[in-house]
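Heads up, one of the protein chains got dropped from this complex, but the rest are sitting where they should.
A and B are the chain letters, set down in written order, and residue numbers restart from 1 in every chain.
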Amino acid sequence: MDSILQCQNLTKHYGSTCGLNDLTLDIPRGRIIGLLGPNGSGKTTFIKLCTGLLVPTSGTLTIGGHPIGTETKKIVSYLPEHTYINNWMRVKEMLEFFSDFYKDFNVDKARDMLQNLQIGLDDKLKNMSKGTKEKVQLILVMSREADLYLLDEPIGGVDPAARDYIIKTILTNYQEKASIILSTHLISEIESILDEAILIKQGNLILHDSVDEIREKKGVSLDALFREEFKC
Amino acid sequence: MLIHLFKYEIKSIFRQLLPFYAALILFALLEKVFYMLQMPTIMSFTALFHILIIAAVMVFTLVVITRRFYSNFFSNEGYLTFTLPVKTWELITSKLIAALLFAFTGMLLTFATVFFLFVTINPDILSGIQFPFSTITPDDMLNLTTHFAAFIYGTLMYDATAILIIYASVSIGHLSREHSIFCAFAAFFGLFIFGQIFSFVLGANYYVTSLLLCGIFFIITNYILSHRLNLA
Partner (left out) sequence: MAWDFTKDRPIYTQIAEQIKNQIFVGKRNLGDRLPPVRDLAIEAGVNPNTMQRALAQLEQEEIIYAERTNGRFITEDKTMLDKQKKETARLQMNDFLEKMAAIGYDRKATLQLLTTLTKDGE
């Protein structure tokens, strides 16, 4: 299968507000894609629809050829904006948890990454700083050998050194069968690692193009284009 | 997958209830110690605490079960829970069975420690309980087994209905972003009254109506979690 994600006329209403309006996309495998837009533009809504945390109002959405459900959750690895591992477990118990539920979880890779950051397996999650918890969560998500990675604001609110580490982790884990969708508003930091960019404004698709095309056709960087499109 | 979900339910709830169970056993042992040391006043105080702990076990089992349901589904942890490759009904069922298990454990430990206390005071009880093998007939056995099974089933249904009405109420509360606690309580009363009316109208015996109510509350919970989830 060449496409990893396909959606047609995907729409989500929250009561009277429209979160996502008539979105149609085809995302191939082996790409790193930036989902760009200001806060409240619909990025998180789209990601939540892909992970099954929201159900669409209308339209279709398939990942790996399956509609959203247990089958897609097996092949999608999701990093939400907020940490979800704020509980009583130790790091090694979290590794066990992921191994139990996800067949594609590579526990050795996770252990290596944790060791590189000097995070002990016996460390308790509730005693960790916010930054360390975020790194543990990133490691758990990237240690899965998934077909689609959905990273919601992975570098927002993070110091530059950690940002570099995250970007390096993303590049190191790149695989041809998988695609990574990164939602962010910090574009200049990640522009060089993106293949394609999807710009969303107020729930509508503004642009879906390769980053090289944008530079060649419009002669501007993605960052400049974003500022132009979303200027206040 | 159900087994794995169940395992983590047990781990989480056991950690929280263990102090209470330990206290229960501890006080039962202390009673025996004080009795043997012939210190009746201290022993009666211990027995008093024993009763308080029994009450605490009953209350806190319910509190812990409810808190577990809420935090695992509707707090940040929900981002992890609902992206696991499991079906919604599996999530609910694993919690229900674990909750029933702890409800029974609490009950069992209560009976055991109280029985232990009685035996301590009057060891003759043990000799009095002779299973009258000689006089018992197959009919008697059948009778006994049926009554015992009915008792177990009845308790099971009672507990399950209570647990599921809590699950359904908390889920209904989630539908309202601003007034979730108020809505949960309102739903609880509403469902309780509905349950009473339902049983009355149906007129069947408790064993049937409770099973049906369990089904209804389960379906409500399942629907809300599958179709109306909206995490912060």
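The working rule: a contact is a pair of C-beta atoms (placed from the backbone, for glycine too) under 8 Å apart; a residue touches a chain by one contact, two chains touch by 3 or more.
Just so it is clear, the structure is predicted and the values come from calculations on it, not from any experiment.
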{"item": "Left-out chain, listing which of the shown chains it touches", "value": "A"}
{"item": "Hidden partner chain, touching residue among A:D2, A:D122 or A:E216", "value": "A:E216"}
{"item": "Hidden-chain contact residue, picked from the options A:I32, A:V76, A:L140 or A:I200", "value": "A:I32"}
{"item": "Hidden partner chain, residues of subunit A it touches", "value": "30-32, 164, 167-168, 171-172, 174, 192-195, 211-212, 215-216, 219-221, 223-224"}
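Everything that follows uses one rule, which is that only the chains that are shown with their structure count from here on.
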{"item": "Centre distance in Å when subunit A and subunit B are each reduced to the mean of their C-alpha atoms", "value": "40"}
{"item": "Residue numbers on subunit A that touch subunit B, as the complex places them", "value": "14, 48, 51-55, 70-71, 73-74, 76, 78, 80, 82-88, 97, 100-102"}
{"item": "Touch list for subunit B against partner subunit A, complex", "value": "1, 4, 7-8, 12, 15, 76-80, 82-87, 226-227, 229-231"}
